[in-house]
Each structure stands twice: as C-alpha cells, then as structure tokens.
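Accompanying notes for the structure given below.
A single protein chain has been omitted from the complex, and every remaining protein chain is retained in its original position.
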Amino acid sequence: MLKLKLNHKDDLFKFILSIFVFGIILIFFTVVTVILYYSYPAVSRFGIAFLWTKEWNPPKEIFGAATFIAGTFMVTIIALIFAIPLSLGIGIFLEEYCPKFLKGFFTIIIELLAGIPSVVFGVWGVLTIVPWLRKYIEPFFKSHFSFIPFLQVTENIGYGILAASIVVAFMVVPIIASITKDSLAAVPKITKDGALAMGATRLDVIKDISLPFSYRGIYGGIILGFGRAVGETIAVVLLIGNQAIIPKSIFGVGYTISAVLANTFTFAVISPIYASSEVELALILLLVSLIVNIIGRNVLQKVIGGKLSRAQFGGG
Amino acid sequence: MTDINKNNIDNITENNKDEIKIEVKNLNFNYGDYHLLKDINLFFKKNSVCTILGPSGCGKSSFLRTLNRMNDYTEGSKLTGEVLLDGKNIYSKSVDVVELRRNVGMVFQSPNPFPKTIFENVAFGLKIHGIKNKQFIEERVEKCLKYAGLFDEVKDKLHKNAFSLSGGQQQRLCIARAIATNPSVLLMDEPTAYLDPAATATILDLIADFKKFYTIIIVSHNIQQAGRISDYSGFFLDGELIEFSKSGDFFTRPKDKRTENFITNRF
C-alpha cells in the first residue's frame, strides 16, 4: 500500500474507482438478497423441516430437500474419495518427484484440466464413463460384490451416483492438486535438504517434513474442492439419472440440488411456493459455498498467503 | 608440504594411507554448461579440521555438496573425477547413498530444524535409519544434546517445537542432529554465518572439541576464525583450488599471491 497525500486529480480518480468497488459489493449483496428474498416464502412455510423432509411433490405443494441433499452429499463425498488421493499424488509428483524440466509442462496439463468446461466433462461422461461402467464395472460388481452394502447393482445402466462422482472428481482434482503443489512448494528447501543430507529418501522427506509442514494448505484445498463439487451442475445433470430417490447404492440413480434446479426451475416459476422452494435449494448451495470458502480461505491464508492458484477459475 | 600438486598427494597416500579420510581426485563439476569446479585435487586427514575459504560465489558450497552427493539433486549438474572416502569412491555405482549420508553429516549455513519437537529433531536420523529401540533413542538424543552443549538449556522442553529455540540454540540442535547417526565426517557450510558472537564462540568451541571424533570440513568467511580452529586451510577462487596447506603455513607464508591478497585484505 502506497501512502501519499492526494490532490484533486487523485480524489476524482479514487472517486471513480470507488464507484466500481461499490459495483462489486452491490453484486454480492444482490445475489444474497435475491436468494434470501425469493426463498423466504418457502423458508417460513416449511421451516427447518425442509432439510429432512423427503417428499418433493409439487402438485400437493409438499417440499422437502432431503432427497437432493442426500444425492448432493453422496456425489460430493464419493468424488472427494476419488479426488483426494489422486490430487495428493499429483501434487506430490509435481513438486517432489517430477524432473524439473518436465514440471512446467506437466503443471500446464493439470491446469488445462481445470479449464475444460463442465458441459464438456458431461459429454465425456455420457460417451465414455457411462458405457464403461455399464459394460465392465457394473457387471463385475454385480457378479462379485453384490453382498456389500452400497455396492449393489440392480440394473446395468451406467448412469447414476458413481458416474457423476467420477466426473466431478476429475473436475476438483486440479483445484486440490494445485493447492497441494503450492503448499508443498512453500516448504523451505533448506529444511528438505537437511533431511536429505541425513540419508532421508524422498519418501521420508514427504512423510516427515513436507506433509507435516503443509497439511493445512492441503486441507484448505480439499475444502475448496468440496465447495466446487457441491455446486457442480451441468456435468451432474447429464450423468446422475435425475430421479428423486435416495440411492441405496453408489450404482443407483439419484438427484442433486444443482441438478434439480437445472432441470425444473424454469417450470417451477409458475407456482410461487414451488419456485420459492427451489430458491431455498439454491439458498442451501449458497450458504454451503460461502461457509466452505470462508473456512478454506482462512486455512490457505496461513499457508500460501491465500493466493488462489490458476486452477481455481476453471471453465464453468 | 605446502604444495599440493598431484605427486605430493600420491606420496602421502602411499605413506600414510590410513590417515587420509577423504581424497578428492581430479574433481570437475558443472552446473549445465557452467564449469564451476575445475580439476580439484586435495585430501582431508582423519580427525582434522579443514577450512575452505574463498570469495562469495567461488564454489565453496558446491564443493562441499559434492562430498556427500547432495549435488545429486541439482538437475543438470555433472561431475567427473573421484571422491574417495576411506579409499572408496562415493560416486561408484555400488555405494549406498543413504549410508554415505549417515557417515558424512552436514550442517547448513542457516539453522534448519525440522518442524518437529526438539527430541524428534535429534531422533530423526535414528528413525530414518530404522532404529526403533526407544531406550536407545532416548539415550542417544540426550547424549548428542550434551555433546552439542545444549542439553542443560533444553532438558525441560524436549517436547516443545524446535522453532521455539534461539538461532544459536537451533544451530547447535542441528549439530546434535547431525552427530546422532555417528558420522565420521562433518561438513559445515558457514555454520555461524547468522549467529551473534557469543553463539559463534560456543559453536567454534564445539568444533575444536569434536576433532577427536570426526573429520570436520568447514566453509567459512571469517579468516580469523579459520586460523584459530583449523589444522588445514584451502583457498578457492573461481572454482579453482588455489592453495591448500597446513593452517600455520597458509596464514603466515601463503605460496600464492592471490591467497596472500585474500588474507591480507580481510585482516
């Protein structure tokens, strides 16, 4: 921050810029206000029970979000179960193992993954992941693992929670991986050298120096990845099967909050309470994203100075 | 015996082979195309202290890092020649780098404790070499902290984070850490560069004391210090070893004009 006395021209300049700043504050409050305002009828009518009511019945005007919350939760958690080890591996590979002359190029590849639009991921899921699940994975699980809860296959259709989770996992990988990489890079080289000079292997350094040093940053990355996964819409709509049932297996179909909004919001606006219930669904997403990002941002601030990496602004 | 041309070294090797800890033969070292260390030949005697002097950027740190193969991690670097430790080339294929680094300890320019407790810092070397016996570890940690003259200061806070120590204490902790695996060689890269005079004096006393166990090679900027603690001194300039001899001769009767300039300018 530069400290200087202002003169007239600067006053004018500052005034104009502050109008722009007012603009971004206005945008923030617009989105929050609109969502609060239009969800208010549903919030006041259904109360907190909205969160655990399972029925979603527009003709009878009974609205509960439990089914969609469950679907959202399942997709997010399963996606993270895939994405976390993958991202940690990628971050560790790029920062600790990868030959220096390849590091830049390899990092760009992971950043490209972040830039791929979600509709493209969706198409890839429909044309690649779904057939693969249907032809190979589901029959395999059906014949070998049908006794394990959550892994039963009733029909080989490919679409469902798992298909959506796999694709969402790839969408959050660049976020977690790049933050992992940045956090590992923040470990002082001289500390790592100290361990290497005592006869530590790379793995010793990772286990005993790098990860203990940077785990907070990695948590932050996971939290931001969670935020991204919760709100992911277009790819999920194309893959999850879009049926309002709480899935009993990861191979089952389901529905997420974002998917139900994408599919039905334009019809819902015909009925005020229907529309309001849908906006309340959006309110859940908004609140989760705000909370998750506040926490994630705070965690990251301490590790990598809160600098969001390039992979944060992926393609919609 | 002030000259260290190749013949001289050969003579020494034949006569007192057992007294030589490390012998460097025709060492050349490149960072990519940059030919830094040029045909270095010298030896370090067992249980002696040797100081490496030279202006900034002349390759002292790089030289030190070739002695425990830390240069392995510098991409694009290239090394030719031999470094014989107890008569065995440390760059030969059969050498176990992990064991080499246990045997050749290193202390860095600025204190670099691990983000762990004081106890864990000293125990680190034991842990990564597969020692699990708790009692052995505890005894060894205490012993090494005592050797490093740190035990009395930290005995009540062994399980506190190492960063809670002062700079001088941290550096002594790093020394304790380095000797925990009982190396026979200690490499020290300007170990007192960032310390105040009192902390520096403590560490110099340690070094003088350690001579009875270890062969110590120390990079220093401080010529007075070097004269005081070292048995041998070497002078590097632009990656060349200009002079290497007994400290007495080195400081009073330097053979090379450039050495003399370096010494006198600083005194």
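Per-chain numbering from 1; labels A and B assigned in written order.
One rule holds in what follows: a contact is a pair of C-beta atoms (placed from the backbone, for glycine too) under 8 Å apart; a residue touches a chain by one contact, two chains touch by 3 or more.
In this section, contacts and distances are computed from a predicted model.
Asker: Among "SDR family oxidoreductase", "Acetolactate synthase small subunit", "ABC transporter permease subunit" or "Component of SufBCD complex", go ahead and choose the protein name stored in UniProt for the chain not displayed.
Answerer: Protein name of the absent chain (UniProt record): "ABC transporter permease subunit".
Asker: Taking the full complex into account, find the residue in B:29, B:63 or B:214 that is in contact with the omitted chain.
Answerer: B:214
Asker: Given that one chain is not shown, which residue among A:122, A:217 or A:252 touches it?
Answerer: In the complete complex, the chain left out is touched by residue A:122.
Asker: Go through chain A and note every residue touching the omitted chain.
Answerer: 1-2, 4, 6-7, 9-10, 12-14, 16-21, 23-25, 27-28, 30-31, 34-35, 38, 85-90, 92-94, 96-98, 106, 108-113, 115-124, 126-128, 170, 173-174, 177, 199, 201-204, 206, 224, 227-228, 230-234, 238, 258, 261-262, 265-266, 269, 278-279, 282, 285-286, 289-290, 292-294, 297, 307-308, 310, 312-316
Asker: Spell out, residue by residue, where the missing chain touches chain B.
Answerer: On the side of chain B, residues 21, 46-47, 86, 88, 96, 98-99, 102-103, 128-131, 140, 143-144, 179, 181-184, 213-215 touch the unshown chain.
We adopt the following convention: only the chains that are shown with their structure count from here on.
Asker: Can you compute the centre-to-centre distance for chain A and chain B, using the mean CA position of each chain? Integer Å is fine.
Answerer: 50
Asker: For the complex, give me every residue of chain B touching chain A.
Answerer: Interface residues on chain B, with respect to chain A: 68, 70, 73, 75-76, 97-102, 105-106, 108-110, 112-116, 124-125, 127-129, 174, 177-178, 181.
Asker: Taking the complex as given, what residues does chain A use to touch chain B?
Answerer: Interface residues on chain A, with respect to chain B: 99-101, 188, 190-191, 193-201, 204, 208-209, 212-213.
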